[in-house]
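Mind having a look at this structure? Questions to follow.
For this depiction, one protein chain was excluded, whereas all remaining protein chains were kept in their positions.
Up next is subunit A:
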Amino acid sequence: MAALRDGDFAALQTLLKAPSKDAVRQLCQECFCSPPAALGPLAQRAGPGLAVSAEEAEQLVTALHNLTRHVVYRGLTRAEDILCLFPENFHQNLKNLLTKIILENISAWRNEAQASQISLPRLVDMDWRVDIKTSSDSIVRMAVPTCLLQLKIQEDAALCGNNPVVSALTVELSKETLDTMLEGLGRIRDQLSAVANK
């Protein structure tokens, strides 16, 4: 999470050199999505379009990253709150444009932040099938139903970057195990309802 620094707003004024509003919009989006480590390359790509030096480009990109991430962190949703962040002498039109762009994107950005937060490996899919065991080496004839459950689990997204590792785990459950599991799941559901009704 990046905090807003003093020099950031000065750097943001470089955006006045942007060719169009859409270019600003595009840059905001890219700066939010980029992790801090990737800001350097992003600045190199963006610099030429803005006709600024490499150093200025990097300062701008960092400032925009900090601003967008700060707004998402604080959960600001009203224009007034975002406008308040800017210093008094900041360029009016640019301030309004940035606020507008941020408001347009805020809920998508918030969802993205939530989706990429650290967590234990996540369940991404589950499939099941019911088999009937008809014979085995210990008993020649039987009719025992059993359940095979396949869970697709994705490792922490933050660790894998763009190539998340998904592993499939197949588990066998007897009827008794399933009943016990359902009992546990039922208890979770009851507790969730109790919490929701408070």
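Everything below uses one rule, namely that a contact is a pair of C-beta atoms (placed from the backbone, for glycine too) under 8 Å apart; a residue touches a chain by one contact, two chains touch by 3 or more; residues count from 1.
Here is the rule we use: contacts and distances are computed from a predicted model.
Asker: For the chain omitted from this view, which of "WD40-repeat-containing domain protein", "COMD7 protein", "Aminotransferase, class I/classII" or "Vacuolar protein sorting-associated protein 33A" is its UniProt protein name?
Answerer: "COMD7 protein"
Asker: Sort through A:L16, A:A38, A:L123 or A:V165 and give me the one touching the missing partner chain.
Answerer: Answering carefully, the residue with contact to the hidden chain is A:L123.
Asker: Which one touches the absent chain: A:D81, A:E104 or A:E172?
Answerer: Residue touching the chain left out of view: A:E172.
Asker: With respect to the chain omitted from the figure, which of A:C84, A:V165 or A:L185 is a touching residue?
Answerer: Residue touching the absent chain, from the options given: A:L185.
Asker: Considering the entire assembly, which residues of subunit A contact the chain that has been omitted?
Answerer: So the residues of subunit A touching the unseen chain are 1, 69, 72-75, 110, 113-114, 116-123, 126, 128, 130, 132-133, 136, 138-149, 151, 153, 169-175, 177-182, 184-186, 188-189, 191-192.
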